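The other protein chains are all here in position, but one chain of the complex has been omitted.
Right, chain A next:
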Amino acid sequence: MSDHIVSAFTDELDKLAADILRMGGIVETMILDASAAVDGNDLDLAREVVARDPEVDQLEAEIERQIVSLIARRQPMAHDLRAVFAALKVVGELERIGDLSKNIAKRTQRLDKIVGPAMRRGIVRMASPVSRQLNMVLDAYATGNAAAAKAVWEGDDDIDQHYNSLFREMLTYMIEDPRTIGAGAHMLFIAKNLERIGDHCTNIAEFVYFQATGDNLLSTERPKTPQIDG
């Protein structure tokens, strides 16, 4: 899209998108580091992830401030309006992803030696496609690519299946050895957090799609994963 006659308007929209991508990059690393902390029982890394959350919250507040100011001063229309609206929604989703990652990191400290490497490896296996979803949806945001956003949106089904199989795996461990139940419950929350992060990625995909096309991705179109039977 060509630039605005008032170039400062273009600059402000560009800065808004850049800040959102920067925030997205930070929370993407938080997901990966939190799951690596789970995998390696790395409590220092876990503390580092927790310590990064205030930065994310601050970025959110700063981006929201930019958005309010932009609406007040520029009165964006059409694609610009959708971009500003999408930015406001996406920033909230990213903040939630940051919180969930922080929560994963916090729970790492409760897993202790009880949770073996096999169980931990399941979390990493799930975290990898989740962070890839975030990475892809941020790419779609950066390029305004509606088709890429829709692909992310449709990809959430895989995450849900990951979660279901991880859920069943955890149950098996816990039934086998009741001493793992406490830590296993934390593991279940960790898996649930990853599943929720996947949902936030699909929400972001919806806003990217709306920004690019002006249309909504209808939630009814998305294939629904069968309920957990455990």
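Note that a residue touches a chain if its C-beta (ideal position, glycine included) is under 8 Å from a C-beta of that chain, and two chains touch if they have at least 3 such contacts; residues count from 1.
By our rule, contacts and distances are computed from a predicted model.
*Asks:* Which of the following is the UniProt-recorded protein name of the chain this complex doesn't show: "Cytochrome c-type biogenesis protein CcmE", "Multiple resistance and pH homeostasis protein D", "Phosphate ABC transporter ATP-binding protein" or "Multicomponent Na+:H+ antiporter subunit F"?
*Replies:* Looking only at the record, the undisplayed chain corresponds to "Phosphate ABC transporter ATP-binding protein".
*Asks:* Have a look at A:L81, A:V124, A:A151 or A:L171 and name the one touching the chain we're not showing.
*Replies:* A:L81
*Asks:* Residues on chain A that touch the omitted chain in the whole complex?
*Replies:* 1-6, 9, 75-82, 213-215
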